[in-house]
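Scroll down for the structure; my scribbles are underneath it.
What you see is part of a larger complex, with each chain still in position.
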Amino acid sequence: RLCKVCKAKAVIELPQHNTAFCREHFLAYFENQVRRAIQDFRMFTTEDRILVAVSGGKDSLVLWEVLLRLGYRADGLYIDLGIGDYSAASREKAEAFAAARGATLRIVSLKEQYDVTVPELARSLRRPACSGCGLAKRYLFNLEAEKGEYDVLATGHNLDDEAATLFGNVLHWNLEALRRQSPVLEAENGFRRKVKPLIRLTERETAAYAILTGIDYIVEECPHAVGARSHLYKELLNQLELHSPGAKRQFLLGFYERGRAAIEGATERPEVRPCKVCGQPTVAEVCSFCRMMQRVGVDEVRLMTAAGVE
Amino acid sequence: MRVIMRIPEKKEFTFSGPKKVREILRELKMNPEATLVIKGNTLLTLDDVVEDGEEIEVRSAISGG
């Protein structure tokens, strides 16, 4: 199979576009798709200071790489969740990536700031580790962006991630989650602006970009993610994709173009106010991060100090 | 040829070549939509042929999150 642009030997086929590319033209295609998402959804400009949530996995490192290549002002944030070897290895990947590019990587450690790790959280709360983990990441990401005065938070969610989430939300007709699912969440009530520049690209495409540009990412999965529901949804969507190439993309982009607007008007927005402990935005008196931490014995003063509240 | 897989767990397979990538994926029951085939620092397409004595990695692109 030959590259559609230059007729050199192709290194990747893209059935959803009925095309194939050589290395050079695949990278150009990929960067163009990111550029297009940024423009179509007016995510940010070259003036904005961007904080990229970096996990050490392919998606976040690829996102960071592309933003730097496209000339954006992007720093990274690595959140060390204390998940044994997995955290150690992924942190190393993130640090090596930043060092090789002279890029700024901020690091927050759950253990250092709150003296607790995600596995400990899961054990004390008797909840699946992923729920506490997601909550902690969202909270610390927003908090760090505030401390560093970033204009925008960017995450590496790709087309498959978003389509799987959408599939789950639709299967349960979770209207509130559907309303919130968007490539851009505007800043409001203490939440920073949040964007997902990789939504036009599949998981396979981001992995290919990482391999072809020599980005060294952590291939292993978080040990807690194994058997996650989102895997099943991704698998089903990939089977669908095999039979009708482009179906995944149409499903997700069609939602952004038509579905979301239809649903938006029908749901109510809850009122948001500052958490009484840490000052971060919440719909309750005390935010769910502070409540979780208090349940495992972290005291109020520590929560306030970590949040920079007097 | 040696075919290496790293996730979800480390596995290794041996096939006799020459063999098309498409065939290898079919025998491993891997969906091409979610899989990359890596040789050195580049990628192979479905019609590429792998010869005896060569080594490739078949990597699932699906991850959690």
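We just call them A and B in the order they show up, numbering each chain from 1.
The rule we apply is simple: contacts are C-beta pairs under 8 Å (C-beta built on N, C-alpha and C of every residue); 3 or more make two chains touch, one makes a residue touch a chain.
Computed from a predicted structure; not experimentally measured.
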TODO: Only one copy of each distinct protein chain appears here; write out the full complex's composition as a formula using the labels shown.
DONE: A x2, B x1
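Note that only the chains that are shown with their structure count from here on.
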TODO: Round to the nearest whole Å and give the separation of the Cα centres of chain A and chain B.
DONE: 27
Open item on the list: So in the complex, the part of chain A that touches chain B is made up of which residues?
Closed with: 1, 10-13, 15, 20, 23, 57-59, 130, 157, 160-161, 202-204, 206-208, 211-212, 214, 219-222, 225-226, 228, 230-231, 234-235, 238-239, 241-242
Open item on the list: Taking the touch rule as given, give the residues of chain B at its contact with chain A in the complex, in rising order.
Closed with: 6-8, 31-36, 38, 41-47, 59, 61-65
